[in-house]
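Questions regarding the structure given below will be posed in turn.
Complex shown without one protein chain; remaining protein chains in place.
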Amino acid sequence: MPILKRRTLGALLVAAGAALAVPAQAADRFITVASTTSTEQSGLFDHLLPLFTQRTGIAVRVVAQGTGQALETARRGDADVVFVHDAAAERKFVDDGFGVKRHAVMYNDFVLIGPKTDPAGAAGKDIAAALRKVAEAKAPFASRGDDSGTHRAELRFWKDAGLDPKTAGDWYKETGSGMGPTLNTASAMDAYVLADRGTWLNFRNRGDLAVLVEGDKRLFNQYGVILVNPARHPHVKADMGRTFIDWLVSKDGQAAIASYTIGGERVFFPNAAPAS
Amino acid sequence: MMEPGSAFSAALDLVFGGDADFWGIVLLSLRVTLTALLIAAAIGLPLGALLAIGRFRGRDAVIVLTNALMGLPPVVAGLLVYLTLSRSGPLGFLGLLFTPSAMIVAQTVLILPIVIALTRQVVEGLWEEYAEHLRSLGLTPLGAIPTLLWDARFALLTALLAGFGRASAEVGAVLIVGGNIAGATRTMTTAITLETGKGNLELALGLGIVLMAVTLTVNALAFGATRASRRWGG
Partner (left out) sequence: MRATPSILPLRLTGVGYDAGGGTLIDGVDLTLAGTGRLVILGFNGAGKSLLLRLCHGLIPPTRGRLEWQGPGAGAGARHRHAMVFQRPVMLRRTALANLVHALAAYGVPGAARRERAWAALERFGLTPLADRPARVLSGGEQQRLALARAWLLEPEVIFLDEPTSNLDPAATKAVEEMMRSFTADGIKVVMTTHDLGQARRLADEVAFLHRGRLLEHGPAEPFFTAPRSAEAAAYLRGELVV
């Protein structure tokens, strides 16, 4: 090719190669945690993780997904630690050999949100009764519909109410998205919606929505943390992952969780088993 | 409720407030997209030119395929890259998932068909016009490629800017392969998604305004390229 601009092309290739080489990680002192959108959007991680990093020098990279997707990410070996809230699925994850051990960390609670005017008359302390009222009134209800921990909990409550939302009419709307987007949808439609308290407290675009049902024991929402099994995925940063889990269930970690408040309200309640 | 004015002042606060996190997000977005663009250009320009001047069996099928891939949904591109780079995937050993490199790969996959298809189109037209002269100068079709790419420079710049626009505005692919990790893989678009999720619409729209400013700049450049092209007798 005896012709011009060969050099230009060459330079372009070299530059591209250099650019690809650059993104190599500056420090390897980090772990990847697959967690839930509700945990991230509640703001807890922004409070918690800097404390941990300051203490250990280990950075924590959180990939926030629905519980189902987070467990799948961990199952594929793309995370070192999984931090979610669906006890049954978490136990299955460990039983199937993908995780080492499940540790209870904390709980928060779900709340039923709806329009302040409460056209269905759902307000009260009984989630099953409230959902029955919503169904009777055919009031709009926004469901996550994304196989997340919150979505799975919501489906349990419908079952408790003796109803099957799959056979419901138009008033039951699956958004197929995270907690925040579902709250946005509910706010725009004046719909009822089940949310975790943390995301709700941190949510800014509330419109006319308010908490209508809270305090029912069934609304209790347990979080667990699991180290991805290094026997299954040898590249898992087991030592650093263990350090993170140990800290979460330690006195320090538990105190850090307890100290997180939004507008003066505590959001997560530490309940790790006391260290032996 | 949110006021457009407050969104705009949120945007101004972000830009002029010297917020390190914010600038980190903007710089990461630009770094990822520009790198992807550079790689797509380095691969796509010569390939598109080859496709334009080459005559081989299956050429028509390849052209139809690249044209179709221009419309590849970003989420699908993201999913394919995710499955490839996942620890359980064929390239999992590289450990690239949830890093900026993974986002660069995903965006390259998005941009490449655009660069190849548009380059093919532009160079094919130019080759038709130039072929006799260049062959008269003793150049083989392969040897003519640098001449064709250089003379198509303005149209190709526009093609690259189209690729940049598509990559910088998309959220599906980078969200899947990057994970929207704060301080590591959070881009303007994934941050907008997150802030919208939090109901933090002012901040989301503020970021959106910054992204629009970038897009506006890119389009101004594309316009300038078209102008310049006309000056050279198009």
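When the chains are written out, they are named A and B in that same order, and each has its own residue count from 1.
Everything below uses one rule, namely that a contact is a pair of C-beta atoms (placed from the backbone, for glycine too) under 8 Å apart; a residue touches a chain by one contact, two chains touch by 3 or more.
Given the structure is predicted, the values throughout are model-derived calculations rather than measurements.
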Among B:A117, B:L139, B:L203 or B:A225, choose the residue that contacts the chain missing from this document, as touch is defined above.
-> B:L139
Considering the entire assembly, which residues of subunit B contact the chain that has been omitted?
-> 129-130, 132-139, 143, 147, 151, 153, 229, 231-234
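The rule is simple: only the chains that are shown with their structure count from here on.
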Length of the line joining the C-alpha centres of subunit A and subunit B, rounded to whole Å = 31
For subunit B, which residues are in contact with subunit A within the complex?
-> 1-2, 34-35, 38-39, 41-42, 45-46, 86-89, 92-93, 95, 97-101, 104, 139, 142-147, 149-150, 179-185, 194, 196-201
What residues on subunit A touch subunit B, complex-wise?
-> 1-6, 8-9, 12-13, 15-16, 19-20, 22-23, 25, 32, 37, 40-41, 45-46, 59, 61-64, 76-78, 178-181, 183-184, 187, 199, 202-207, 233, 235
